[in-house]
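Data first, discussion second: the structure below is written as structure tokens.
Every protein chain of the complex appears in place save one, which is left out.
Chain naming follows the written order as A, B, C and D, and within any one chain the residues start at number 1.
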Amino acid sequence: MASINTTPLSKTGLPPGSLAYIGPEREGGTIIASIAYAPESVAFFDGLPPEDAPGITWIDVQGLQEVEEIAGIGEKFDIHELVLEDAMNTLQRPKFESYDDYHVLCLKMIYLSEGKRVVEHITIVWDNKKAITFQETKGDIFDNIRKALSGGKGKLRTRGVDYLVYRLLDTVVDHYLEVLADYEKGQLYIEEEILENRGRKIMERLARLRKEMAWFRKQVFPLREAVMSIAKTDHNIIDSKNVKYYRDLVDHINSAIENIDLHKESLAGMQDHYMSKVSFKTNEIVKVLTIISTIFIPLTFIVGVYGMNFRYMPELEMHNGYAIVWGLMIVITLLLLWFFKRKKWL
Amino acid sequence: MASINTTPLSKTGLPPGSLAYIGPEREGGTIIASIAYAPESVAFFDGLPPEDAPGITWIDVQGLQEVEEIAGIGEKFDIHELVLEDAMNTLQRPKFESYDDYHVLCLKMIYLSEGKRVVEHITIVWDNKKAITFQETKGDIFDNIRKALSGGKGKLRTRGVDYLVYRLLDTVVDHYLEVLADYEKGQLYIEEEILENRGRKIMERLARLRKEMAWFRKQVFPLREAVMSIAKTDHNIIDSKNVKYYRDLVDHINSAIENIDLHKESLAGMQDHYMSKVSFKTNEIVKVLTIISTIFIPLTFIVGVYGMNFRYMPELEMHNGYAIVWGLMIVITLLLLWFFKRKKWL
Amino acid sequence: MASINTTPLSKTGLPPGSLAYIGPEREGGTIIASIAYAPESVAFFDGLPPEDAPGITWIDVQGLQEVEEIAGIGEKFDIHELVLEDAMNTLQRPKFESYDDYHVLCLKMIYLSEGKRVVEHITIVWDNKKAITFQETKGDIFDNIRKALSGGKGKLRTRGVDYLVYRLLDTVVDHYLEVLADYEKGQLYIEEEILENRGRKIMERLARLRKEMAWFRKQVFPLREAVMSIAKTDHNIIDSKNVKYYRDLVDHINSAIENIDLHKESLAGMQDHYMSKVSFKTNEIVKVLTIISTIFIPLTFIVGVYGMNFRYMPELEMHNGYAIVWGLMIVITLLLLWFFKRKKWL
Amino acid sequence: MASINTTPLSKTGLPPGSLAYIGPEREGGTIIASIAYAPESVAFFDGLPPEDAPGITWIDVQGLQEVEEIAGIGEKFDIHELVLEDAMNTLQRPKFESYDDYHVLCLKMIYLSEGKRVVEHITIVWDNKKAITFQETKGDIFDNIRKALSGGKGKLRTRGVDYLVYRLLDTVVDHYLEVLADYEKGQLYIEEEILENRGRKIMERLARLRKEMAWFRKQVFPLREAVMSIAKTDHNIIDSKNVKYYRDLVDHINSAIENIDLHKESLAGMQDHYMSKVSFKTNEIVKVLTIISTIFIPLTFIVGVYGMNFRYMPELEMHNGYAIVWGLMIVITLLLLWFFKRKKWL
Partner (left out) sequence: MASINTTPLSKTGLPPGSLAYIGPEREGGTIIASIAYAPESVAFFDGLPPEDAPGITWIDVQGLQEVEEIAGIGEKFDIHELVLEDAMNTLQRPKFESYDDYHVLCLKMIYLSEGKRVVEHITIVWDNKKAITFQETKGDIFDNIRKALSGGKGKLRTRGVDYLVYRLLDTVVDHYLEVLADYEKGQLYIEEEILENRGRKIMERLARLRKEMAWFRKQVFPLREAVMSIAKTDHNIIDSKNVKYYRDLVDHINSAIENIDLHKESLAGMQDHYMSKVSFKTNEIVKVLTIISTIFIPLTFIVGVYGMNFRYMPELEMHNGYAIVWGLMIVITLLLLWFFKRKKWL
């Protein structure tokens, strides 16, 4: 089972305003791809779109390591340095901020890629003419949106930037739910292992999963607040006819959070359950030890008695002494078995 | 004891607006049954009611798998696609939303059917002329309401759609309380089993129940908020003379939530109690082992001593050596018994 | 120690508005007793008071099983059916509701009767002319109020219905505190038992007490909110000069809740403490076993060696072989004792 | 280590308004001492001050057992009976109430007296001419304030009653922090004992401390709210130039609450730590037992074999049989030691 790397990187003590990429090292540079679309047309560009591109523009920046490139985009579109800093800091927590001319949303994409869980930092900057997405790596989960744009079906081409942003967010949150369903499967598998007394390092895996869930919650919880403040109609950030989509999004995020909380509770329950099984087994093992010891230790004592070499031991001389001792030992054994039965140890 | 299946289904990454049934596979198609009623008349229809049906109409859609059928109803009554999506998604959490022309409430029916707990997704869409219910499966818990409608007694036929919706919700919540009382019985049974030291797989069953309670809470808790926002008088969603009924409903939901919380606390207490019993038993078993070992191991040593074959062992030659050894062993045993008595192990 | 029965009854799925008594079966029917009082006069009646009774009337209905009787009272005084339903449902949680012409408060009396804890459902319905109390059983805790009324001393006869209601509530809450003090005594007793290592079924009793405390909290917590909404002056429910009494009442309820929470915390602490004692004892028992075994098992081996029957065993022939073996065994024992001393096991 | 007695007294079911002292029995009666001060003068009186005393008066009532005396003071200064009740009820929780002509604050003094922790109920009643303090016992922590008054330095004599009340409260809260520091010392001492494996009844002491902390929190937490409602400037309870002192006081109370919470967390951590040590020791003890048993039990079996008295046992006749058996036993022992080494038990 693949697992999310939850180790944070240390943020060096740079002065605010000095741009730097903070995140794991990645191969390849920064790629820019743009789409300009209007209800009746769509155009794809490598790099920035031409200045005179009509309609709405989506500029997609993939790879955050080339500081100058990012700084150039920031300058061109007049984006505040604090925004660029947050975009390039993969440790940045999800948040929404509204500047004078544009809005900014930082969040995490968490999705399955070839069975592995992948985490990617993404920042969306938008005004009512364009959306700029800064993604941590090449390759993403938005191909269905690009397809919808090029196909031209559905509402995507006919609505504003706020609807595009909604679609991006909806895709991200859908992948959260998918990853959670994958976790669920993993949990059910461990649950089965516990029930069937197989599986190794159960405790390690449960501890790992709990840690990942705590980390997941930390990524999703602030997103709710962020999207809710977008959806508040009095800000006029989104078109009133799109409000219901954003409310729906909040509802999905709530669903993700509730699932995470259920998972956490359920993992805690599994740990308790597993530990109780260990206690149980110890109990059972000790019971076996006690039964065997309690039966044989007195018997061994008895046979020891008649192994003594005293000159004068009357029993030894008796003709049926040996038989009597056996009888005695059988009686003792039966009494002890009865005792264990009564104690419900057998 | 039957148990609720709490495994969620994975929601596939469909674009918003593309209808699809999300839930366990079910046999049979979608059935529509309608009731049109007025204070003095009532009429039952298979399928949709005639356009000119007088008074209030309740359209009951049972089975959500036939996408086209559902989409058709949505089109006919001008219901937003997001609503239909939620109605067909059995993973949807409870919520209330008010659209321009109608109101929507998603919730879960949880009831006992032939001793088994059944969960069913239901969505109620209503305006002041009609209520449409989308139910996950055929068969439901609303027969008493149909009977009341056909009988014509009581207030049902003389009041508005909001009172019908109240009656539907009240029936659902009453069944929550019934299911909780059933859980209670199950819990008391396990409690007895623990007290009487019988019953198998107690820990597994308790863990299962805790999981189910957490799931139950997740279904009921958002419903409170939903019904409370219906009951707020300033929305004019319900007739002011029905407000007290909705307030009563909120009170019942509160009661269900408090019961669930009590159950959860009580289950946690039972787990603690059970684990402590296991610890106790281990303690008792080890005590038996220790007492037996502590008495017989030294005695066995003594008889071992006089089983040695040294040529020169003066005790062996003594005439009453054997008797003295027995005396010594009895003294040791009595001392140990006194020691155990003092330690309160006996 | 008597204990509160916390088993809820299953509420049958009756349609709202159809009256039924929900609660444990009780002997005897419904008794009505009334008191009409004014500053200068007081009169006691069996049954309802005469229509022309002057001043303030307190109608006390004891026993809720006779549905028709209750329904008759409801009709006579024009009480809403939902109120009567709540009055007759002993599972009803505490709540306050204000109707157009009257106010309703449901709550639980919890008091000590002959050393046993008794729970009784009570509903108080009042306007500014009369108060009606619906009690679950005959016999109650209000005799001091009746005495104060008949005696005529104090403010009771000179003030309004709101002051009478305050006095009823104050009496109920005082009994909560008394019951809590009784629990406290029980707890201290168990605490002593734990410290002195006596007492049986400690864990069972602690688990029971925790459950009862959780149940108690569930009864008292919603009452606070209920009384607080009475005390809010802007509703004009109570005379402004009585506000301070209601505020005092809220303060007492807070005190009860805080005591319950302290009890719960303290019970959890006692459970931990007790379990740690069990672990401790196991530890001590195992220590004894280990010391005895570790000393005698090697010694038994040694004497076993010289019990072997090999033809050629030079030690056996030595004259002081026996003494040397004893010396060896004493040295081993001393070494082991020193080892245990160092490990602080002795 | 002295410990606070947290046993509550049962409040008898007295009608409201009938004064009674509720608290532990105390020797000595009620003493009244007064101070009348103005910027330029100060006068100390036994008993109540003369009617014509100029400036501000502080009337200090010590000892609450003489009901009539207290009732007399109440009558003289026109204090509501509910206030007197609270003043004489040592179980009363901290609260602030503002009456028409005066303000009332109930709280607990918790301080160290000769190394012991002492709890004392105190009620402060004040208007803008005088402050009356009702203390549970003789002797208090306000001597520094009396000294400051008689010395005449500082702001005390030049400011209003609200500043005097602030100084009283500040003294009380400072003593809270002192008591908490004393607890801290006690905790560190136990922590050391745990680390060094010494100290007895650790678990009992930790449980006791947790209980006391929970009790302490219950005393301090409501005080914050009480002082905060004094500090709210819109009430005009205190002079605006004294607001910052009260805000500072709230800050100190916050500090006390945070310390208590840290203590509680830390005590819980110590319990866990201690229990884990016990588990550890059991583990170690069992390891010793297992090692000794596992080595010697097979060896004892082997020597037992050659202690058998069969007529035909070829090994016994071999000349070097004895040496071979020793060799075998040494090999077995070495193998077992290697096994334990690999298991990291040695």
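In the analysis below, contacts are C-beta pairs under 8 Å (C-beta built on N, C-alpha and C of every residue); 3 or more make two chains touch, one makes a residue touch a chain.
Keep in mind that this is a model prediction, so the values were computed, not measured.
Note that of A:Gln65, A:Asn144, A:Asn254 or A:Ser279, the residue touching the chain absent from this view is A:Ser279. When you scan A:Lys138, A:Lys155 or A:Lys211 for touch with the missing chain, the hit is A:Lys211. Touch with the chain that is not drawn comes from one residue among A:Leu112, A:Val243, A:Val303 or A:Leu336, which is A:Val303.
Along chain D, the points of touch with the absent chain fall at residues 144, 148, 154-155, 167, 170-171, 174-175, 177-178, 181-182, 184, 188, 195, 244-245, 247-248, 251, 254-255, 258-259, 262, 265-266, 269-270, 272-273, 276-277, 279-280, 282-283, 286-287, 289-290, 293-294, 297-298, 300-301, 304-305, 307-313, 344-345. The chain not shown here touches chain A at positions 7-11, 13, 15-17, 80, 82, 91-93, 95, 97, 99, 197, 203-204, 207, 210-211, 214-215, 218, 222, 271, 274-275, 278-279, 281-282, 285-286, 288-289, 292-293, 296-297, 299-300, 303-304, 306-309, 313, 315-322, 325.
Keep this in mind: only the chains that are shown with their structure count from here on.
Listing every chain that touches chain A and chain B alike gives an empty result. Residue numbering shows that chain B and chain C use the same positions for less than half of their mutual interface.
A turn of 145° superposes the CA atoms of chain A on those of chain C, with the angle given to the nearest 5.
Measuring from the averaged C-alpha position of chain C to that of chain D gives a distance of 26 Å. Put simply, the C-alpha centre of chain A and that of chain D have 41 angstrom between them. Contacts with at least two other chains are made by residues 279, 282, 286, 289, 293, 297, 300, 304, 307-309, 313 of chain C.
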